[in-house]
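All protein chains of the complex are present and in place, except for one that has been dropped.
Labels run A, B and C following the written order; every chain starts at residue 1.
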Amino acid sequence: MQLEKYKIQQHNDTLLKAHERRLSYITSEIEHSEAIIQKVVDFQIAIPSWALGTGGTRFGRFSGGGEPRTLEEKIEDVGLLHSLNQSSGAISLHIPWDIPQDAKAIKALAAQHGLTFDAVNSNTFQDQPDQALTYKFGSLQNVNKAIRKQAVEHNIEVIKQGIELGSESLTVWLSDGSCFPGQLNFRKAYQNTLESLQEIYAALPENWKLFLEYKAFEPNFYSTTVGDWGQSYSYVQKLGNKAYTLVDLGHHLPNANIEQIVALLLMEGKLGGFHFNDSKYGDDDLTAGAIKPYQLFLIFNELVEGMDARGMNHATDLGWMIDASHNVKDPLEDLLQSVEGIMMAYAQALSVDRKALEEAQDNNDVVRAQEILQNAFRTDVRALVAEARLRAGGALNPLELYRSQKVRENLIAERGLKTVATGL
Amino acid sequence: MQLEKYKIQQHNDTLLKAHERRLSYITSEIEHSEAIIQKVVDFQIAIPSWALGTGGTRFGRFSGGGEPRTLEEKIEDVGLLHSLNQSSGAISLHIPWDIPQDAKAIKALAAQHGLTFDAVNSNTFQDQPDQALTYKFGSLQNVNKAIRKQAVEHNIEVIKQGIELGSESLTVWLSDGSCFPGQLNFRKAYQNTLESLQEIYAALPENWKLFLEYKAFEPNFYSTTVGDWGQSYSYVQKLGNKAYTLVDLGHHLPNANIEQIVALLLMEGKLGGFHFNDSKYGDDDLTAGAIKPYQLFLIFNELVEGMDARGMNHATDLGWMIDASHNVKDPLEDLLQSVEGIMMAYAQALSVDRKALEEAQDNNDVVRAQEILQNAFRTDVRALVAEARLRAGGALNPLELYRSQKVRENLIAERGLKTVATGL
Amino acid sequence: MQLEKYKIQQHNDTLLKAHERRLSYITSEIEHSEAIIQKVVDFQIAIPSWALGTGGTRFGRFSGGGEPRTLEEKIEDVGLLHSLNQSSGAISLHIPWDIPQDAKAIKALAAQHGLTFDAVNSNTFQDQPDQALTYKFGSLQNVNKAIRKQAVEHNIEVIKQGIELGSESLTVWLSDGSCFPGQLNFRKAYQNTLESLQEIYAALPENWKLFLEYKAFEPNFYSTTVGDWGQSYSYVQKLGNKAYTLVDLGHHLPNANIEQIVALLLMEGKLGGFHFNDSKYGDDDLTAGAIKPYQLFLIFNELVEGMDARGMNHATDLGWMIDASHNVKDPLEDLLQSVEGIMMAYAQALSVDRKALEEAQDNNDVVRAQEILQNAFRTDVRALVAEARLRAGGALNPLELYRSQKVRENLIAERGLKTVATGL
Partner (left out) sequence: MQLEKYKIQQHNDTLLKAHERRLSYITSEIEHSEAIIQKVVDFQIAIPSWALGTGGTRFGRFSGGGEPRTLEEKIEDVGLLHSLNQSSGAISLHIPWDIPQDAKAIKALAAQHGLTFDAVNSNTFQDQPDQALTYKFGSLQNVNKAIRKQAVEHNIEVIKQGIELGSESLTVWLSDGSCFPGQLNFRKAYQNTLESLQEIYAALPENWKLFLEYKAFEPNFYSTTVGDWGQSYSYVQKLGNKAYTLVDLGHHLPNANIEQIVALLLMEGKLGGFHFNDSKYGDDDLTAGAIKPYQLFLIFNELVEGMDARGMNHATDLGWMIDASHNVKDPLEDLLQSVEGIMMAYAQALSVDRKALEEAQDNNDVVRAQEILQNAFRTDVRALVAEARLRAGGALNPLELYRSQKVRENLIAERGLKTVATGL
């Protein structure tokens, strides 16, 4: 299903007057609103191919219908999102769930939808039907060299697929770890993993980045071999200057100060990008901004400040991806909400009075520093984000248009009610 | 120090035009803004007498100067806050830190400042110089009946003090618990505590309430005898219909869903009131709304819905108190920020479209339910809260006026730099 | 596969001498060792039918082979465990995973293996292929009365199945809850759940118990409708004296003091039983005693003290069940380890010098209280537990015998490598 431009136009027309009133108000309230709008226009968040179907937990999965059955349909879905919000102009593939049969055709299809290919993701946390050796006891960490080799080769294969598609980065998330004390020799697990990563790194094209994601726990419940930012940092330092740490917001111990981690990784030149989602308990993979919107803002506050300090391009110098699971929502609606949540946080962070904040910090004026951040956060920037969508050709209210166009109903009609997309 | 009315008037005059522009915008954006403003006007948050000085941790305390040296000066400070925001019209005393020598005079002084006396607080977590028996191993739970008796009598004494001042509730927070496995027989500690509470309850005047606060840990680090809402609930159920649970936001285990606890206690008719603060790790006692403003909003969302469902009066049917510690901020500025944070959350909760939310819930429309709550939260209601202050005779920007009037400098000049207020 | 008695006998013969030396030492070290051995003999822990196959996570499942394909094979597996340790004399069924086609025959088969049927478990957290209405948005809490009715009827059906098999209790674990703020009206969800539970309760035979399990989170990641012990307690209080709270060790927020919860529920007469497992992060479902063996001991310390204080029979007055998931271990080996870990904790708790502990508590002698508990915990009671097995006809070293008899290899030969047992 595709959304014709005129429908977006019609939708915008009906909402335009109210939008302009709000926009006019907010632009009168905050400085640099033009610059903020432009930055929001430029900012694109990649949609992961595995998030287009209903997610599940170990206790069950309640499919919603109309899920994409093929890579082509996944691209179609992301294209649909992008046509709605003009902010989802990239797709992040997961191999082997999404192996393109004909890379050229897939690339062309994506281009038709205005999409590029963001980081490709390898998978050594599951066994595939045709796989020789099992990852039950880990992949890159495995005590068995043959298994490590198999996992390394899979990653190299993923790089090759990525090259075909025009991707320029590889995200490595390892579930490697242990469930019980004594199961692993931590040091050897680390060293095996490092050696494996070095072999993968060696296969990386010059212009590529390797993102090494960390995670505190799950599916291993005693230790994880890339378990926290410190561990990821120690690996990517040893790997070289194409290796970076990737931060998934849900992959931390309770109460972790993620914004500080982000600031320090940026400072060290080792922050690679993000997997956005939100959570209350663990890796809950909820909609970005749904639980702790202030934390998301504080993270963007560090990103804007830190990237500017390094002269980085917000839109292109880090990898921006969603990684969420949609157990009780329509996945496409959820993704629209996630993108909106992220854009809000970004726009709010852009509106922070940096000079005043620096001054407050230099004077240890804690009260003032809080006022500055909370003023930015309390400011309602929805009209700015909507304006950015409008200028880029998207819809003023993507969710409303999605529903009024009965997109899900159409997808179910096209694809059937019982389809199950590959993914978690 | 007192703030003359004309200064507030002058301050408001200079800000009025900008305020009116914002107010006009927001009243055009949300329904029922008049009703919201009125409810915010009516809503008062009690200031605890122990929060007027610089707080500390076990590692040290960095006093800021000008702290109130007497109960009279504490009342003066709360009066000052109230004159600024017209939302702090009550003071919550802590005995024995604030024993009035002449209750009548104190009451008159408070009335001069437009203040009433909210819940009185007993203290059986510290030993006082003249105290016969030590609370080292607990008070109401103590294995020694004489110690329990001493603690019961202290509480009864606190009730008496409260009666003199016109207070109508007693807050009991117990640090009782244990630091090591085996130290306590949990059952006997519970039963001793229950018996002690029953004796205190028996001394309660007809029109009084007893608030039983719970806390997961600190200063005891293995168990707390009123450790969670379930325990507090089980006590207050047994005590009778004047006994209620008091929720301090910082007293929970990591990741607790406080808003659900609040909703259920309300449903059971056993929610008594709040100690507001914010926290990231434990009982951090930070400014309300400084860390998790969305959580604060969600709590008020439950309060508004639940109190309305029971036909309760928002302003008077629960106890609203701040309980924070101001280690790195001017305590009065911090209290202004806390009150503002609470008012924001309340106003946002009032603006939730209840009918639409109920409809979304009835249809399991999770996406829509989130939109409704987040719309309310993203709406910038600062002008409504400011308007409420304005109408009540307060300042449009209390913090700005506080600073421009050099209140802290004046207090230091009056009281000295080395004063240390009683409290933590 | 069955283990002939003579093989156990042979195994015991070779280990007997060393065992007797250890036993003789330990019986000379601790008092009442005879009584402890007898109590351990009497103590039986039910094996859940869903724990006999390899478990998994949402990220994958790595089956191990030889898993039971039918209820009959599950009974056979539990029989095997019981023949090894003589401590697993009961099986806890999960409906609809284990619906007996012929209850009489199943009951007879179980009796052949010396097994009885412990609590039956309903399942309203997954949709079954033939199910009319979906539990996607909850079961007993559902806003839709027809769905609630379906879930109630399923529970009543489970009771009926249980009656046929001689079970005398129903365990209700609900995944009901919400993933996002606003999704649920907490109060209505509670009230719907209560009403549904009342209907189930009404169908309970006179001699039955209803166990209501609580869980903090997962698979719902914002709220759970029976979320903590306080909520479960409030439901079972309202239901009546056949309703009890069931404690699953993994279902708590971080740092919860589970032993205190256990002590208080016992005190209130509302503790129904346990789902044993261990965890580091969440509901990790690891082997009992594998991560926090001291916590397990402290829980049994409360159980022994509290049950004795109420004159309860350790073996029969609470429900003792394992609930674990075996992702990286042979499930049968893991269950042997779990039972051993539980028995160790029980035997250690039995060896605590209660009189001395009470005395230390009465004197606030915290140092002595710690010494008493740690002495019991540091005492090596393995020989006592082994002796209990020996007397009951089990193996001195069940794990060793299991391996030397190549049980898993035999099961794979019998049942195949690719079998997947029903369960998580």
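The rule we apply is simple: a residue touches a chain if its C-beta (ideal position, glycine included) is under 8 Å from a C-beta of that chain, and two chains touch if they have at least 3 such contacts.
On a predicted model such as this, the values are computed, not experimentally measured, just so you know.
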Problem - Displayed partners of the chain not shown (whole complex) - result: A, B, C
Fill in the blank from the handout: Touching the hidden chain, out of A:Asp98, A:Glu213 or A:Glu302, is A:Glu302
Completion exercise
Of C:Ala290, C:Leu401 or C:Ala421, the residue touching the omitted chain is C:Ala290
Practice task
From the listed residues C:Thr27, C:Thr70, C:Gln237 or C:Gln370, report the one that touches the chain absent from this view.
Solution key: C:Gln370
Exercise for the section: For the chain that's not shown, point to the residue among C:Asp98, C:Asp248 or C:Asp334 touching it. Expected result: C:Asp334
Practice task
Decide which residue listed in A:Phe125, A:Tyr233, A:Phe300 or A:Trp320 touches the omitted chain of the complex.
Solution key: A:Tyr233
Completion exercise
It is residues of chain C that touch the chain not shown, namely 21-22, 25, 28-29, 254-255, 257, 280-281, 287, 289-294, 328-330, 333-334, 337, 344, 364, 366-367, 370-371, 374, 377-380, 382, 399
Exercise for the section: Spell out the interface residues on chain B facing the chain that's missing from view. Expected result: 56-60, 62, 125-127, 134-137, 175, 178-181, 183, 216-219, 221-222, 254, 279-282, 284-287, 290-291, 327-329, 424
Completion exercise
Residue positions on chain A contacting the omitted chain are 136-137, 143, 178-188, 190-191, 216-217, 222-223, 227-231, 233-234, 253-257, 259-260, 263-264, 266-268, 294, 298, 301-302, 305-306, 309, 357-358, 360-362, 364, 366, 369-370, 372-373
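As a convention for this text, only the chains that are shown with their structure count from here on.
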Handout entry: Geometric centre distance via CA averages, chain B-chain A, whole Å
Key = 39
Handout entry: For chain B paired with chain C, centre-to-centre distance based on mean C-alpha positions, whole Å
Key = 43
Practice task
Would you pick out the residues of chain A that each touch at least 2 other chains?
Solution key: 254, 280-281, 287, 290-291, 328-329
